[in-house]
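Structure record follows, encoded as structure tokens.
With one protein chain held back, the other chains of the complex are shown just where they sit.
Chain naming follows the written order as A and B, and within any one chain the residues start at number 1.
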Amino acid sequence: MSTPPSGQFQPYDPSVANYPRNLWWVAARSGEVDGDTLLARRLLDTDIVLYRLRDGSVAAMDDRCMHRGLPLSMGWREGDEIVCRYHGFKYSPQGKIVQIPTQENCPKRAALRTYPVVEKAPFIWIWMGDPAQADPAKAPEYPWLNDPSWVWAGGYMHVKSNYMLLKENVLDLTHFPFTHKTTFGALDDYDEAAPNFVQENGTVSFVKEFNNQALSPIYDKDLNLGGKPVDRTDKGTSMSPAEHLFTASVYDRSPPPGERGEYTVHFQHLTTPETSTTHHYWWAMSRDYGVSDAAAAWMESVAKEAFAEDKVVLEAIQQRINDSPAPRELPEVSAVADRAGLLARRQLQAYLEREAAQEA
Amino acid sequence: MSTPPSGQFQPYDPSVANYPRNLWWVAARSGEVDGDTLLARRLLDTDIVLYRLRDGSVAAMDDRCMHRGLPLSMGWREGDEIVCRYHGFKYSPQGKIVQIPTQENCPKRAALRTYPVVEKAPFIWIWMGDPAQADPAKAPEYPWLNDPSWVWAGGYMHVKSNYMLLKENVLDLTHFPFTHKTTFGALDDYDEAAPNFVQENGTVSFVKEFNNQALSPIYDKDLNLGGKPVDRTDKGTSMSPAEHLFTASVYDRSPPPGERGEYTVHFQHLTTPETSTTHHYWWAMSRDYGVSDAAAAWMESVAKEAFAEDKVVLEAIQQRINDSPAPRELPEVSAVADRAGLLARRQLQAYLEREAAQEA
Partner (left out) sequence: MSTPPSGQFQPYDPSVANYPRNLWWVAARSGEVDGDTLLARRLLDTDIVLYRLRDGSVAAMDDRCMHRGLPLSMGWREGDEIVCRYHGFKYSPQGKIVQIPTQENCPKRAALRTYPVVEKAPFIWIWMGDPAQADPAKAPEYPWLNDPSWVWAGGYMHVKSNYMLLKENVLDLTHFPFTHKTTFGALDDYDEAAPNFVQENGTVSFVKEFNNQALSPIYDKDLNLGGKPVDRTDKGTSMSPAEHLFTASVYDRSPPPGERGEYTVHFQHLTTPETSTTHHYWWAMSRDYGVSDAAAAWMESVAKEAFAEDKVVLEAIQQRINDSPAPRELPEVSAVADRAGLLARRQLQAYLEREAAQEA
């Protein structure tokens, strides 16, 4: 527990871009990029237009016509091409100008920057760094969100805070009894710091075991164990600066006849910087039991209510940072429970240093 | 067609004032400065108060009391003088303090800056540079707007873009089929770049001829030629950074008996910078045929709808410029159709260089 020494990595200075570019980030939910939609979204301080091609893939390019600078997302599609609303310059999905209505020739060399995109439903991932390093196989995939034996709910929030504030939020669940006093705080019991922290393969996790005790209401919902003692392991992992996965694994050691006795709940917390003081946040909650529409609706309602409470907190913290003439000098006292969050700062720092070294 | 070479004149950097001061700019419509009105308006980054004197002329001065800085436009008139709402300092139309209610004497030398103004109805023009160079004869006059054998409509829009974006807009009408797909784009046929560009006497024009073809609906309105082939010449001219005139001249070479066979339509596009990222825009549309109140109402409705479409486009372009950390480095690819617009940048540059040379 200490005030960070001067010079320590401080990820919240609004004047600094604290995100790696060589990484798959969520750009959109699959359903947002559909039909004739030209989706305009600011990602990593860059204005992007996303749209779906006729072969079902998704194209992404800079959202600014090279001619006179109108956002292309204000234009319209013609087949796989985009027409600018100002003078009708037409762009291919490769960012090339393929038609200028008032003349025969088009510039051969000029092209908008395009971005590798890979869709692993329900998410569309974008690579905003060096395209040569973009390996679609490394974009995260969540097969359980497409598995009918699971039930899930998901949502989106625009949050006026740096994305790392949310990363640290989900790495320390001891805020439940305070921020979520009547929501998650009433549904689960996080009154102690997670005792175990794991760093492996570039990821950062906290692990917490609950042994032989009644299951929290949020997990018992539709299991209805009625206070029967069970075991549970929670593991929350910052897979990368873009991706956080939480898994609660429940073990009923003496299940009723015909019941498997093992149950899983996942949360995804997927954050993409919009600017250094705002971010996009996509979340999903899913589980492999009690599958029903009513369960999905309940999940959505519980999570939305709780995450709205986080949003208020994160935005108030960011506002104090924005109002400060010297954000790097704001005092900060860390607790034992911050261990995972502090390791995630190092995780981020490693990404940034790796990129800086590549560019040098 | 090319990306502008580094060092080329780039008129859209919000940190630079890209307007000449030694030029007549529109300050207001005549009807705005009337009765007891003290009209507050920001022009060329300067707050001005305008009001009409008893002799019918218009006075303009800095809109800030020299005493404690209240805008004089918040005060009231007493005859030809303005009384400040704070402590009652009274100013003459020459900007002199002529009364301080609490004392005998007034400062003799202190005076607000006043500005030469000339009214050529329906517009009031202001000169914000060196008063010695202000020649009222050079303020533009549009006699047809006061000629009962003409019909006209006019309007005002506040546009959140640099004024040069509108200048370039009206110098390249090939945006009609895209920006105005269902308005002007449906009423006139501008699917080709203007073939001729003229530079003369410091002005920049495009010229386009339509020979022996049916008249576009916007010009045929109330002429009702019924598809009869006629000739038409369009000429759009940037007279100065402050003034753009467009004229369509229609020639029916075999008019019906008693018809003159020649018809004229004018558009004025008068732009005055408010700041480097916003401007005032006054427009007028007029013609010398089909004079009626209904025609004026139709003109107003058509032009307002189309110009609102331009406003959306120009403001979106400006927003991208405002959001850019390096506006001068934004890519720009020009087309053949941009020739007049690019010449207008040189026209502006010549004004600015002339002023800089005078001041040196």
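Going forward, a contact is a pair of C-beta atoms (placed from the backbone, for glycine too) under 8 Å apart; a residue touches a chain by one contact, two chains touch by 3 or more.
Everything numeric here is computed off the predicted structure, so don't read it as measured data.
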{"item": "Selected from A:A110, A:A193, A:L223 or A:M239 as touching the chain missing from the view", "value": "A:A193"}
{"item": "Options B:A110, B:A294, B:A308 or B:A356, residue touching the unrepresented chain", "value": "B:A110"}
{"item": "Given A:H175, A:H266, A:K311 or A:R345, the one touching the chain that is not displayed", "value": "A:H175"}
{"item": "Chain A residues touching the omitted chain (full complex)", "value": "1-3, 168, 172, 174-175, 177-179, 191-193, 312-313, 316-317, 320-321, 323, 330-337"}
{"item": "Those residues of chain B which, in the complete complex, touch the missing chain", "value": "47, 64, 66-71, 74-75, 83-89, 97, 100-103, 105, 107, 110"}
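As a working rule, only the chains that are shown with their structure count from here on.
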{"item": "Inter-centroid spacing, chain B versus chain A (mean Cα positions, whole Å)", "value": "48"}
